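Data block below; observations after.
Of the protein chains in this complex, one is absent; all others appear in place.
== chain A ==
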Amino acid sequence: MALFATCVTDTLYPRTGQAVVKLLERLGCEVDFPAAQTCCGQMHYNTGYPRHAASLAADYERIFTEYDAVVAPSGSCVGMVREIYPKLLDSTRAAQRSHELSEFLVDVLGVTDVGAYFPHRVTYHPTCHSLRMLEVGDRPLRLLRAVRGLELVELPEADSCCGFGGTFAIKNADTSGAMLADKIKGVTETVAEVLTAGDNSCLMHIGGGLSRLRAGVNPVHLAEILSSTEEEPWQAVA
C-alpha cells in the first residue's frame, strides 16, 4: 500500500505523515511513499481551474496505479480523489482504491482498537468533506473511544463548517472569520486540551484562530493520537 501524504501535510505537518507511517507499520502494513506525488489538485478544482486539476489528477493515477491501496490523512483530499476524479479522468483505478485513514483502519484493516494511548481531554471536529463527501460517519469516534487514557468530549455544533473552504478563507475573509469565531467558541466551551480532526487544512484554520487567541488548545491530527503509545507517547511541539 501507498501513503498519499497530501501537499499540506507534506509541507507543513510532517509529524502527521510520520504518525501515519508509524501507525500503519505497527498494524502490519508495508507502507511506501512514492516520491513523485505532490497534490490532489483540489485547490485548483475548487477555485475554478479544472484543467490544472485534471493534469494533477492524471499524475496521481499514474503514480499510484500499481498499489493495492492508497491511504491519505485527509477526508478532503480523498473526497477530491474518489468523488471528483471520475469527472476529470476516463480511468480512476487508483482513485477508487484510495481511502481516508479512518476508513482504511476500520473498513480495510478491520480494527477500531489500534493499541493507542493518549491521556488527554480531546474534542473532535468532523470536517465537512469527511462528513458529507466521504460519509466517514462515526469511524473516527469509534477509533478515539478505543484509545486508552483518552477522555472524549462532544464538540457543540460539531458538524457546522469551520469556515476554511480553501480560497474562501481569503476571498471571503470576513465571513470565514465569523464562522471560525463560532467554531472556536464551541471548542473552548469543551475545555478540551486537544482538538482533533481528520484534516490538517481544517486544523490549520481552527488552530490558527486558537493560536491567535492564545486559547491553549492544541490542534492534533487524528493520526498523531492513534500513533501515540505508552512506550512512545505523543509530545506537544516545543
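By our rule, a residue touches a chain if its C-beta (ideal position, glycine included) is under 8 Å from a C-beta of that chain, and two chains touch if they have at least 3 such contacts; residues count from 1.
Throughout what follows, contacts and distances are computed from a predicted model.
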item	value
Candidate names "Iron iii dicitrate transport protein", "Molybdopterin-dependent oxidoreductase", "4-azaleucine resistance transporter AzlC" or "Lactate utilization protein B"; UniProt protein name, chain not shown	"Lactate utilization protein B"
Among A:37, A:92 or A:190, the residue in touch with the chain that has been omitted	A:37
Full-complex contact with the absent chain, from A:78, A:95 or A:179	A:179
Sole contact to the chain not displayed, among A:12, A:153 or A:191	A:12
Absent chain, residues of chain A that touch it	5, 7, 9-18, 33, 35-39, 41, 43-50, 52, 55-56, 59, 128-129, 131-133, 160-161, 163-181, 204-205, 207-209, 211-212, 237
